[in-house]
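For this depiction, one protein chain was excluded, whereas all remaining protein chains were kept in their positions.
Our next item is chain A:
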């Protein structure tokens, strides 16, 4: 087994640098952080099954909370994971509406990923095939695969943990979810890469 890669250009590293610079007084870097991590946060939110407007609110709320608590965050380098946790919790809070507040520990598992019929209709032929294979994975794996796809290899382990998956479920090793995706695609003659 190789040691955990610490590629300097992983999304999490860049986000950590932007946030550390922001905390040190370079206020402009907050914009870079928003640009960097909004795609992964959007997908973390959408993977929970929230409506688009709920997900927009959740992502925005996560940034507002980050700024509010900027000084009390112990590990600026881990800011990406921190944001993913808040986004996921926020979507579930919004989805529950007024019912009750829920703690981090209570966040339920994500549903199977779904796409609107309209969204499905714009997929290419190849994407339609891929979508079938994604749908054959467990909901947990679908969620993980979707979110890490918007980050870089060095970030997978931290993101998995932020989504509530066991430590060591992915990165640097492939883990069961990536392995299943690989096998299901590999077994499809229509998907020869």
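Here is the rule we go by: contacts are C-beta pairs under 8 Å (C-beta built on N, C-alpha and C of every residue); 3 or more make two chains touch, one makes a residue touch a chain; residues count from 1.
Here is the rule we go by: contacts and distances are computed from a predicted model.
The unshown chain of the complex is recorded in UniProt as "Carboxypeptidase regulatory-like domain-containing protein", chosen from "Dehydrogenase", "YeeE/YedE family protein", "Carboxypeptidase regulatory-like domain-containing protein" or "NitT/TauT family transport system ATP-binding protein".
On the side of chain A, touch with the chain left out of the figure occurs at residues 1-2, 27, 30-31, 34-35, 38-39, 42-43, 46, 52, 56, 59-60, 63-64, 67-68, 115, 119-120, 122-123, 126-127, 130-131, 134, 145-146, 148-150, 153, 156, 170-176, 178-179, 181-183, 185, 193.
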